[in-house]
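Here the complex is missing a single protein chain, while all its other protein chains stay put.
As written, the chain order gives the labels A, B and C, with residue 1 at the start of each chain.
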């Protein structure tokens, strides 16, 4: 029923976007299309070794480039855009992290402003072994190395904001953006409110992995080829970004202070549970209070992110969310993977 | 030395702007020009009485319109734009306030999200007597009326943001915007960093007065004719919005949580004091700690605002700030008032 | 009608208290008594010059000593204790301030925890001239000196907490404590809920003055003789600390983040206004929103403090608050000053 096309996009350097909104589309896609998108790392590939201190080799605001935006046909304000992440493939055998002056959770910042000098700026280069599924950390001040699981994710994905706004790709908010949660891995479907004609989807900022909160402000940053399947869900609104996997539904809150991100996510998940499963609102609140998970995304970006998650199996015969878009897009992506769709 | 022109701007309804950035200029002005700008109230004039509930008569995002933007000649990124407020004249004999669903300091909100229903939405109409200099409050649930001092201010004034962003006029931030502080009254000079070619100054959201924090989220909202004098200060950068009066200098912080707004403002005022008065940094911190004022602007907008202020008389023979722009613009405005400049 | 006694208390060093609650009373007083209390400075007098770095000469938790507690006869849980500050007299011709490692608004702290080293610890000694009413600041890194108005206040005053708690004198909360607001000057009446049999009033931590927020964490610290008049208001409960002057009523909120302190103070002032002046609750919220002041107390202590204030003249023929305790205690203190009461 869904028309299927495959689309590969590799941005030229001067095509990279540094905002959500305010940009003309680089391509058009349709519901049911598969997109294969090449993404740069958050430094635009300029930090390659210990000598490439980000504050020297990068120039503000040219940080955190995204690929896109893609105009999604038939996407109109008030619709929801479903974006299934089929795969995230690192394109290099290394990733990079860093401390950045006055950025991160364990330093004073531009906003948590103090009179203290910044922490030392430093670069860490990680080895990535896709076959083995590991990311290797190398200490800089000692000989210690250790392998961490490769858990590729997309840090930044979103659409053009509402209210005629244009937001830096550093910012996570209602439109998505720099959400920086490990839950944005392959197998997850993201739901975003369409705010403008065509939606204007863009993404970038791949991470080989990150800890909860992305404490130092920078994950293991990678370039990727990320494969997405998209669908417009007509006439269905979505207040805050939502995720769905085979087993769980999740709402995302973006705010400061961090408890407001928690509140937003949990209020939204409560409302979603009421809608989906027909629970009375205080029953939904109660069930989430005992059975919910609340993974922290980031505690470093202009808005912090917290998720609220609950397993679908705990809900009374839930209606498929968003007209079963997750299952449909996952199957679509799988079929293509198996060569049945071209 | 400064070329002086007078410029009157009255926006047509479809010229009103709802963002800082992302708009073409409505007019060009030069350093030393006097601007007489007509501004609408935050509801675009649509709330005129108790029956005009804002959530019914206004349509998102068409709230908080500003007049402009004005392209300021010779203003380039990295310069500072000095904007002296010469006068703010209410154009009606009434002002209006309201509660708005899930907006304000004493209610849960879209971000401090709870499961509670909103407070009742209600409108208050105030009488404004410019001659007497009073704003008359009328209780809605009893016979009580009381006169408050008229203390006209501009709630929203700013330039196009940095980083290619476009921000809603509801938002206060580094570019100015919805600062909502009573210090933006006649006699004050505002300093803003120029982020884009031409700066793109715009303003609106006049208040006949407001309390500190604008607790219910809405001040005594008025339409105004506001007279400004502007000057570009070449090659001088400004990190956060700053104010100067005849007696004091002030820095403005915009952030959540509220203590971050306090921190930003105080760090900036400390740095400004160091620059201006040659104090060592911890001496400046100490002096401000004992002699500073910290008036709260708003505790309702997407970012809260706090100011840090210190009297110029307490500083060691300070260099005039910003090459004496405040005195120059104040005099310019006064001369014009006295008919010496046309 | 009120029995009047005068009582002078000068603590021996080993009588100083470092908590509210958990201490036996040092003396008994009655409603209508005048207390003349000698108080030490926050360092217990141990910081006397630049070489006396607080972290070296003071030993935790022996900071911020208070004099007391005083058992107030007839004070029972659920009553309100009214404490009128008749005078605050500095007992030395100098005061002292300091930076303290990882304490203050413009540094990371034990709770806003970062990996950065502390700011330099330094001591400032101020001259105090009671006759001239000035406090003289001396810069440490340059020759600058400047006179600031003497505006003596009590930083720490409170009663034993509820819930069987004992709190450090560093903490401001519902029981009062380290409120650190300049509004606690002579002429002000403080209302506190009585939580335990006898109330257990104590005070200390005089300031020759402080800026709003006490940014560096330490005011101009002084020893004082402070004269109080006390009264028990039977059967009247008080949720959060409140203040009354001849012209205004004020509520105090203590919390983190700072906006919660603002919310607490404004909700309490709204409720107080409703009770006192018979305004409907949204009318009270509205009037405070336009006519209220919100002076920040501290942004450095374990809880931050914000006040909400409104002028009595703006309220409809208010009932005297707390059965007119403020006027009665002020008159009592004045009569004594004039020698009519011994």
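Just so it is clear, a contact is a pair of C-beta atoms (placed from the backbone, for glycine too) under 8 Å apart; a residue touches a chain by one contact, two chains touch by 3 or more.
Fair warning: this is a prediction, and the values are worked out from it, not measured in the lab.
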Report summary line: Out of A:36, A:52 or A:283, the sole contact with the unshown chain comes from A:283
Report summary line: Of A:17, A:58 or A:216, the residue touching the omitted chain is A:216
Query raised in the report: For the full complex, which residue in A:84, A:242 or A:267 touches the chain that was left out?
Result: A:267
Report task. With the full complex in mind, choose from A:99, A:195 or A:238 the residue touching the hidden chain. Result -> A:99
Report task. List the residues of chain C that touch the chain left out of this view. Result -> 18-19, 21-22, 60-61, 110-115, 162-168, 253, 255-257, 260, 263-264, 266-268, 270, 281-282, 285
Report task. Go through chain A and note every residue touching the omitted chain. Result -> 97, 99, 104-106, 119-120, 122, 124, 126, 135, 137, 139-142, 144, 146, 148, 209-220, 256-259, 262-263, 266-267, 270, 277-280, 282-283, 285-296, 299, 304, 306, 314-316
Report summary line: Those residues of chain B that touch the unshown chain are 106-108, 112-119, 257
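One rule holds for everything that comes next: only the chains that are shown with their structure count from here on.
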Report task. Give, as an integer number of Å, the spacing between the C-alpha centres of chain C and chain A. Result -> 49
Query raised in the report: Counting in whole Å, what is the centre-to-centre distance of chain B and chain C, each centre being its mean C-alpha position?
Result: 33
Requested in this report: State, to the nearest whole Å, the distance from the C-alpha centre of chain A to the C-alpha centre of chain B.
Outcome: 35
Requested in this report: Quick one: which residues in chain A touch 2 or more of the other chains?
Outcome: 112-115, 257
